[in-house]
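The other protein chains are all here in position, but one chain of the complex has been omitted.
Lettered A, B and C in written order, each chain numbered from 1.
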Amino acid sequence: MKELYSLRGLDVFQKDLHQIVLRGKGDEKFKEIINKETSLSLPPENLKITQNDKFLLAKHSFDQWNLFYLDRKEHKEVLKMVSTFNSHEEILASDYSYGQVYFEISGKDKNYYLNKLTHFDFRIKKFPNLSMAQTLVAKIDCSIYHLNDKFIITCNCSLEEYFKERLLDAINL
Amino acid sequence: MLIINCPYCGERDQSEFSNGGQAHVVRPSDPEKLNDKEWSEYVFVRSNPKGIFFERWVHSHGCRKWFNAVRNTSTDEIIKTYKLNEKPPILAEFTNNLKTPSGEPELGSGNFTVKK
Amino acid sequence: MWRSPEPKKSYDIIIVGGGGHGLGTAYYLAKEHGFKNIAVIEKGWLGCGNTGRNTTIIRSNYLWDESALLYDHSLKLWENLSEDLNYNVMFSQRGVLNLAHNEHDIKEIKRRMCANRLNGLDSRWIDTGEIKKLVPIMNTDNLRYPVLGASYQPRGGVARHDAVAWGFAMRADEMGVDIIQNCEVKGVRTKNGQVEGVETSQGFIESKKIGIVASGHTSILAATAGVRLPLQSRPLQALVSEPIKPVINTVVMSNAVHAYVSQSDKGELVIGAGTDGYNSFTQRGGYDVIEETIRAIVELYPIFGKMKMLRQWGGIVDICPDASPIISKCDVKGLYFNCGWGTGGFKATPGSANVFAYTIANDNPHKINAAFSLDRFETGRLVDEHGAAAVAH
Partner (left out) sequence: MSSINNTKSFHLISSQKVSFTFDGKKLTGFKGDTIASALLRNNINLVGRSFKYHRPRGIYSCGIEEPNALVQIISEHNEPNARATVKRIYDGMIVESQNRWPSLKMDIGAVNNLLSPIFSAGFYYKTFMGPKGFWKKVYEPIIRKTAGLGKPPKEFRSKSTHHHHNVDVVIVGGGISGLIAALKFVKTNYDVLIIEQDSFLGGILNTSKKIKEINGLDTIEWIKKTEELISKSKNIKILKDTTVSSYNYSNHLIALEDKAVGSLPPNYKPELVLHKIRTQHTILANGYIERILSFRNNDLPGVMLAGSFEKFVHRYGVVPETNPIIFTNNSSTFSLLKSLIELNCKPSAYVDNREENSIEKSTLDYLKNNNIPFYTGAEVEGCDGRNIIREAFIRHKGNIIKLKTNMLCVSGGINPDVNLFTQSKGLIKWDDNLFTFKPDKAFQNTIVIGSASGNFNFQKLNDEIKNKLNFLKEVNDTKIEIISNVENDYKISEIWDIKPEKESLWSKSFIDIQNDVTVKDLRQAITEGFDRIEHLKRFTTNSMGTDQGKISSINSLGIVSKILNKSVSEVGTTIYRPPYAPLSFSAIAGRNTYEFYDPKRKTPIHSWHIDNNAVFEDVGQWKRPWYFKNKKGETMHQAVQRESKQLRESAGILDGSTLGKIEVKGKDALEFMNLMYTNAFTKMKPMTSRYVLMLGEDGMIKDDGIVSKINDQHFIATTTTGGAPKVLADMEEYAQTEWPHLEVYMNSITEQFSTFNISGPKSRAIMRKVFSNIDFSNEKFPFMTFNNFKYLDTEVRIMRASFTGELGYEIYISPKYALELWKKIFHSGKNLGLVPYGTETMHLLRAEKGYIVVGQDTDGTVTPIDLNLNWMIGKNKKDFIGKRSLSRSDTAREDRKQLVGILPLDKNKKILEGQHILEINKLPKKIETPIEYLGHVTSSYHSPNLKHFVAMALVKGGNKLMGKKVYVSDPSKSETIPVEIVNPVFLDPENKRLLS
């Protein structure tokens, strides 16, 4: 974890996370497979997040779940998990660990700064704790996860520099 | 700028969506059976009504899911959005405040200001 | 000055739509084909459609032969239009630039320039140095997508849009054409596959020949006669800045940094935006489209950062799948369409009116518009101008 910026009511860290994108029907079988590998049950509703001490699982839509590791692993372990999932024909699992970048954003003024870059409605009544959203931040497709007092924002790694520069610019101006 | 209610993500700014034109146009199951004219209708011709329009949207910068909407193209008002597997709402359920094929409703059309 | 006559019971020809194309069609029908008993029916005021709300760019450097022929026919008519109408339409041949910002643009433009030359057009490739001379205020290298060259058509330019409608109207009126404003056509009445007349807000008017030139609304009127046209109506926006002393003496368009701009004789910058991504008839579009345009403008012309937007508006354009117009007969006898000009039909006004008049008069297309008939969608013989029309103004 790398601290990027920390000032005036905002703290930004860049994190390394492992992520697996899971696609499937979400039926009983699917639930079982996920549960077996992660001990997690599926989030009850769309855009909600469930977690235990090892994993975090976010429901992106009716056929997509993103699984995050809460602790660091060797890449091959993640790949092993991916191929375990993929051994079931009804699931598509893709490793998203290193093709994405992850920013952890906290601080009391985080909404203020982020709303310089996105129209997204961060008000607690619209974006409660343990929920997620996919939206545009600084013209970039991002996923945002609301974890207690923090947001995790991810985007494609090719856009890392642009994203950081925009964030810094929004803070400075 | 519209606000669109994605059936999966909720209300979001229009900039997150892309429009896919007329809804409920089914791709012919056996294109070879169609003559050239019928096939060209499927490829090139879509309804373009002024008033109530059943259309498709995709939440392209969000969940990437397609869904349908009923919108009044003479005011831009979105009356309803619904999932692909839901039945299209019945037209008569909506008040079509349209007067003529090419006339605007006075309110909200963008082309009127004064109430006579 | 034109009359405001009461509609007669019957006309030889009815033109639906009092925009430049419709009024021009009536003018040429009267002037070149000797028709006297013509009506132009307009639901609002003359020129209230796209004729009155476009960025007035005129050029003919289209890719395919069919288009080049059509648009250059028009350009040639523009060159004499003020004399012809004895009304100054202020056609200003200040030249038109289409900028290239990447290798793909360069290839596309160079190909087009070659084709244009073989079609006898005056367009050519120019490099950044020459662009700088024509438009010194342009930022050519210190931007995300640098300017790498451009196509240049010196005969292109702009004209005073409203005057075009007024000029055609006055002269058509003089030749006896009835121009009927505030009369809305509600539908086309047909019998046995032949038109009988139009239902209007002022009652039924009879005619054996009906030309529909209602821009964004043509497909709706066609539907009343049972004809489905491959058209989608979209908002297209434009804006003007506050007026300043002349700074930009050429029309400049760009595809990749999407904006087009010219400066009017009154001094305001006339700037065109893109179409909105959905069908609408509201003559206004989304603010996001304006923002996209303005950020491209300040990127290309940093001095315009200090300019201010005075007014923004929208029109409704009818977009055809191949980005080319339809000037055509159809299965219904006596029913003719001139539509699908999308974002770029102002430049075609006199030319399209001229060949459309021919088509109606002879019940057969002129050789210039033969390629723009409706059946091309069936055969697949499209005139795909997406390359040239991505910024089609």
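Note that a contact is a pair of C-beta atoms (placed from the backbone, for glycine too) under 8 Å apart; a residue touches a chain by one contact, two chains touch by 3 or more.
For clarity, every value in this text was computed on a predicted model and none was experimentally measured.
Enquirer: Can you pull out the displayed chains that the omitted chain is in contact with?
Expert: Those shown chains that the absent chain touches are A, B, C.
Enquirer: Identify the residue among C:36, C:367 or C:381 that touches the chain left out of the display.
Expert: In the complete complex, the chain left out is touched by residue C:381.
Enquirer: Can you say which of C:48, C:150, C:172 or C:374 touches the chain missing from this structure?
Expert: C:48
Enquirer: Which listed residue, C:134, C:163 or C:251, touches the chain dropped from view?
Expert: The missing chain is touched by C:163.
Enquirer: Which is it among C:232, C:312 or C:373 that touches the chain not included here?
Expert: C:312
Enquirer: Over the whole complex, note the residues of chain B touching the chain we left out.
Expert: 1-3, 13-14, 20, 26-28, 30-32, 34, 36, 39-40, 42-44, 56, 58, 60, 64-66, 75-76, 84-85, 106-116
Enquirer: Where does chain C touch the missing chain, residue by residue?
Expert: 1-2, 4, 44-48, 52, 65, 68-69, 82-83, 86-93, 101-104, 107, 110-115, 117-120, 124-125, 137, 143-145, 160, 162-163, 166-167, 181, 241-247, 249, 257, 263-268, 284, 286-287, 290-291, 294-299, 302-313, 321, 378-382, 384, 386-387
Enquirer: Using the touch rule from the top, list residues of chain A that touch the missing partner.
Expert: For chain A, the residues touching the absent chain are 21, 23-25, 63, 74-76, 79, 86, 89-92, 94-100, 115-116, 118-123, 126, 138-140, 156-159, 161-163, 165-166, 169-170, 173.
One rule holds for everything that comes next: only the chains that are shown with their structure count from here on.
Enquirer: How many Å are there between the centre of chain B and the centre of chain C, using C-alpha atoms for each centre?
Expert: Each chain reduced to its C-alpha mean, chain B and chain C end up 26 Å apart.
Enquirer: Centroid from C-alpha atoms only, then distance chain A to chain B, rounded to Å. What do you get?
Expert: 32
Enquirer: Counting only residues that touch at least two other chains, what does the list for chain B look like?
Expert: 15
Enquirer: Give the residues of chain C touching no fewer than two other chains, as numbers and ranges.
Expert: none
Enquirer: With touch defined as at the start, can you tell me which chain B residues reach chain C in the complex?
Expert: These residues of chain B touch chain C: 1-2, 14-15, 18-19, 21, 36-37, 40-41, 43-46, 48-50, 53, 55, 71, 73-76, 100-104, 108-111.
Enquirer: Across the complex, what residues on chain B touch chain A?
Expert: 8-10, 12-13, 15-16, 61-65
Enquirer: Write out the stretch or stretches of chain C touching chain B in their complex.
Expert: The contact residues of chain C facing chain B are 43, 184-187, 201, 214, 217, 219-221, 223-224, 228-233, 277-284, 286-288, 314, 318, 321, 377-380.
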